[in-house]
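Here the complex is missing a single protein chain, while all its other protein chains stay put.
All chains are identified by letter, namely A and B, in their written order; residue positions are counted from 1 within each chain.
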Amino acid sequence: MTWEELIAEPRRRDEHGVLVVLEEVDHDTRTAVFRRAGESFTVRADKVTSPSDFKPAPEFALEVKVLTGEIVDEDAERSPAGSGRARVVAAGVAAAGLALLAARRRR
Amino acid sequence: MKPAPFEYVVAGSWDEAVAALDGDSRVLAGGQSLVPLMNQRLVRPRRLVDISGIPGLIERRRGALRIGATVRQAALERSTLIAGGWPLLRQAVRHVGHPATRARGTIGGSVVHADPRAELICALIALDARFTLSSGRAVHGPLQLGPGELLTAIEVPRLQPFAKSAFVAYARTSGSFADAAVAVVLEPDRAADAVLGAGRAGEAEAAVRAGASATDAAALAADLVDGDHHRALVAELTRRALVEAGHA
């Protein structure tokens, strides 16, 4: 897939049926940002393949930090919209009535 | 709080949207202002033309920024392109509502709804933004849409190297409409100072270029607004914004 083909289609679904939306295009540096399942992915023209190939490259690997608590949203993992790599956990802050999203992006 | 009955038309493109508009229609983008007004039955369009499915992109080409009207405020907030080249927009959008409303609200919706307390308009004015309309017209400054006209994109010129900006607001609570806000952009040969709801403060900008102190320039910006406390707020926020942007 060429750079032009890639940015010509602002919305598509990947093979899992998940919506992939083109959000940002920098024509000057030939860089595009896609959004999929609540996460952003940057693609550079010299490395273009296809947005459906998005694998969690090392820079986007998720650090799943499970605090003391229980899984409160197991369904999200199974649903097509879920990324399958993040888990929503209720953290040990029930006193404050808060649930934390414990998935964090590694820099 | 349910809206009065209305027709609902989904537009897949700007042409479809323009074709669907008539005198008694309203355009639905993110719906964060329009829907509450409709739910209170203060606004009762016969037809709603939903443009939220028309793709909107944040693009840079030859240094200039172009933001599609349907770009969500949340996309603006997380954009690295904007954070790097036009940080004022990111600073301003963080004052617009709450994360949940920014996930739906669009930049075009903010501009067209034209609430005098709209932080994004204040920031765009400071950046000398230009509004591109479906008719092909492009507008600088306050936006007045003609019949059947839609805002399709916003263009923002590139900033000079070493430009600095600041957006400072005072609101009663985090996320509520600001009582006052100021956007400042300082470039080597340009100073922009926009006051929420009042536009550019030309005299303050001239004073900054002439080397006046932040306090003195801020006093000139405050003259744009009415009410003594409002003036005090604008003066203090302008002073802080100028200092934050590197002007003593």
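The rule is simple: contacts are C-beta pairs under 8 Å (C-beta built on N, C-alpha and C of every residue); 3 or more make two chains touch, one makes a residue touch a chain.
Everything that follows uses one rule, which is that contacts and distances are computed from a predicted model.
The chain not displayed here is annotated in its UniProt record as "Xanthine dehydrogenase family protein molybdopterin-binding subunit", chosen from "Cytochrome ubiquinol oxidase subunit I", "Tripartite tricarboxylate transporter TctB family protein", "histidine kinase" or "Xanthine dehydrogenase family protein molybdopterin-binding subunit".
Shown as candidates are B:Arg46, B:Arg209 or B:His229; the residue that touches the absent chain is B:His229.
Listed for chain B, the residues touching the missing chain in the whole complex are 1-5, 40-41, 170, 172-176, 179, 229, 232-233, 235-236.
Please note the rule applied: only the chains that are shown with their structure count from here on.
Centroids of chain A and chain B (each the mean of its C-alpha atoms) stand 28 Å apart.
On chain A, the positions that touch chain B within their shared complex are 10-11, 21-29, 33, 35, 40, 42.
Within the complex formed with chain A, the chain B residues making contact are 55, 57-63, 71, 75, 78-81.
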